[in-house]
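In this view, the complex is presented without one of its protein chains, the others remaining in place.
For subunit A:
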Amino acid sequence: MSGYLTGVLVVLAFNVMAAYAVYLPLAAGQLNLGIAGFMAIGAYGSAFLTNEYMWPMWAAVPVGALAAGLTGLLIGLPVLRTHGIYFAMATFALGQVISAVFLNLEVVGGAAGYPVTDYAGPNVVFAAAAGVVLLMLYISRTRFALELTAVKSDPTVADLLGVPVRGMKVAAFALGAMVAGFGGALYAHHYNFVEAQHFNVLLSVFTVLYVLFGGTQTVWGPLVGAAFFTLVPELLRASDQWRYAVFAVFIIVFMAIRPQGLVTAALFRQFRRRAPEASS
């Protein structure tokens, strides 16, 4: 594999992990606009443990992920009292605050950035992304995923059927934060350098775009969305600049025509129904 191709696929792997971190709370109807902040916690947490305490990477990365998840849990409890746009605003601000804290934290290099010792090769990153996808596929086959959809679709009815609406939201938010932290930690070890400026608003917003484009109804949406937004701009890289404008217009038109995203549950059911007909 060429270095260029490997580089693109590594970016894809990080984008996929980030997309699932956004997808989990979104599956319960919660838009997390601060996902970059949770990535930063995982990245700095794992980097700090390996740099300062000589922790091996295989121990530091999960702890970084857990730290991000725990932060999500603690912050999710009060923040999830807010709804809709207010929740999105709160997570947006949260992402900014976390990034600002690391920017000013001298113990991890402050604005100069933080070099990281242990190196995670491309194959480790690929395996991690595959692991996240498999975990998400597993979750999507459970009652947990079904009830997240119920909470998103009609919280009042879900509540009356006994579903712990707030608990499900907090769980999805914290799990998403953990996945973000996991991806962030690997990011730190793959590039061997972290700086707070990387975990900015644009990163959060782009990740949300992957998920919305791919669709939130099925577990495949984030994967398709992340792949689309990572690979298509690469294909356009060598071409004229105006093709990017066409790409942007395409996204706007697409979201207007198909707000539910590319991959939907109905689409799957359609295929499933056609399959037996074709074989008979």
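Operating definition for what follows: a residue touches a chain if its C-beta (ideal position, glycine included) is under 8 Å from a C-beta of that chain, and two chains touch if they have at least 3 such contacts; residues count from 1.
We adopt the following convention: contacts and distances are computed from a predicted model.
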Hidden chain of the complex, named as in its UniProt record, picked from "ABC transporter ATP-binding protein", "1,2-phenylacetyl-CoA epoxidase subunit B", "ATP synthase subunit b" or "GXGXG domain-containing protein": "ABC transporter ATP-binding protein"
Omitted-chain contact residue, chosen from A:150, A:170, A:224 or A:263: A:150
Touch with the omitted chain, as defined above, among A:85, A:160 or A:256: A:160
Residues from subunit A at the interface with the omitted partner, ascending: 138-144, 146-147, 149-150, 153-154, 156-165, 217, 264-266, 269, 273
